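Omission of a single protein chain aside, the complex is shown with its protein chains in their original locations.
Now for subunit A:
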């Protein structure tokens, strides 16, 4: 069994420093890894990233993250990534990592993802350059996730995104904004590999549980949804063929 703790959308800045830390100190007793589902900061500044590093660094368990849309706001992504990596936090963007846990080798592939909407109600690669650019961003992001997932050699495979791969976990959000909250292409990428669990954030008013069309369990771990410092999942550790 592999124990995964996860949370997203913590939106750290100096005013939040220390709020998560008491619960995080308990992590080594209850989890093998902490996965962060993006929107670590308010605006994606280097100083906010230092707050993230201070709050989520040195926890005694590996920390793996993707970035979210807020982490891109100030166009300081390279600086943010460097601060996080200097604190020992692994940042994924169309990439993956394998962690040796007591219960087996955990593979995590991650990407921020993007909007676009869900099957039958989605944007298409057609029309104005701005629309084509929007949809191509979604397509490329999902393709990178799928490639990263299929490339990992591990016992248990987890997909980590900021944007949602299914509409199920958006229940509670206005239907009109679903295309800005995720894309079906992410779900398709997750279903292209033997993924055991998909974790995402971004949808603050969404709901916790869903499943991809291919049967992969999806959990929305946005902090406003889970209403605790992090959620913990125990996965069976079935071998991947």
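As a working rule, a residue touches a chain if its C-beta (ideal position, glycine included) is under 8 Å from a C-beta of that chain, and two chains touch if they have at least 3 such contacts; residues count from 1.
The definition used in the following text is that contacts and distances are computed from a predicted model.
Taking the options "BON domain-containing protein", "2Fe-2S ferredoxin", "Sugar ABC transporter permease" or "Uma2 family endonuclease" in turn, only "BON domain-containing protein" matches the UniProt protein name of the chain that is not displayed. The residue touching the chain not shown here, chosen from A:98, A:122 or A:232, is A:232.
Summarising the interface, subunit A meets the missing chain with residues 3, 10-12, 15-16, 19-20, 22-23, 26, 30, 42-43, 70, 73, 196-197, 204-205, 217, 219, 223-224, 227-236.
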